[in-house]
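Heads up, one of the protein chains got dropped from this complex, but the rest are sitting where they should.
Let's turn to chain A:
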Amino acid sequence: MATRLQFENNCEVGVFSKLTNAYCLVAIGGSENFYSAFESELADVIPIVKTSLGGTRIIGRLCAGNKNGLLVPHTTTDQELQHLRNSLPDQVVVQRIEERLSALGNCIACNDHVALAHTDLDKETEEIIADVLGVEVFRQTIAGNILVGSYCALSNRGGIVHPHTSVEDLDELSTLLQVPLVAGTVNRGSEVIGAGMTVNDWTAFCGSDTTATELSVIDSIFKLREAQPSSIVDEMRKSLIDTYV
């Protein structure tokens, strides 16, 4: 079930937090309401780590990770790195990479099996991603945008992409990622999905501007309502014009 929240009156939740199946990172300095929203959903399941990256709070956009590992940019300080290594579970490999494009969250969109990467990423970075995160890396664009991390939100069960993505592109991406995809918006028509929400396999968090329609789309594509009777799910399917692969 998707939750609506705000970080310091800003609806771009995906900027200030990073959610995976094994851990959750949140930015420091916000009100306790922000954390309590996360904690109420995730408290005993996965650790919630407050951190900053390179002294900034925009951690969601700077790092990329899944249950296998976490990649942080070269701007991360040693203390932050150490803090992360200490707080995260041991099976999560924290790696700092030297990459010109330091906003890894904007450049890489990944789940536990497959990742989409910015077309201009270094070859070494691609290898590190494949290595640390244990994923297959595809260089792709979404609706002509190279910042794949910003314009899509990906989990193991589904994904949402930029609303202007054409049907053919959607099919292609869906084939690559092997998950159902839908073109949609978040935060009342915002196209920057990756920055507007953060998701893992059983829960999602979006900005409070998100409308009910968008929320229902999120719920259905990421399959967050497994507990629901199937008839309602079928009804939802009918109202969605998009194809599932």
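The rule is short, and it goes like this: a contact is a pair of C-beta atoms (placed from the backbone, for glycine too) under 8 Å apart; a residue touches a chain by one contact, two chains touch by 3 or more; residues count from 1.
We take it that contacts and distances are computed from a predicted model.
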- Message: Considering only the chain that is not displayed, what protein name does its UniProt record carry among "Fructose-bisphosphate aldolase", "Myotubularin-related protein 9", "Alkylglycerone-phosphate synthase" or "60S ribosomal export protein NMD3"?
- Response: "60S ribosomal export protein NMD3"
- Item | Selected from A:Thr20, A:Thr51 or A:Thr165 as touching the chain missing from the view | A:Thr165
- Positions on chain A where the hidden chain makes contact: 163-170, 183-185, 188-191, 211-214, 216-217, 239-242
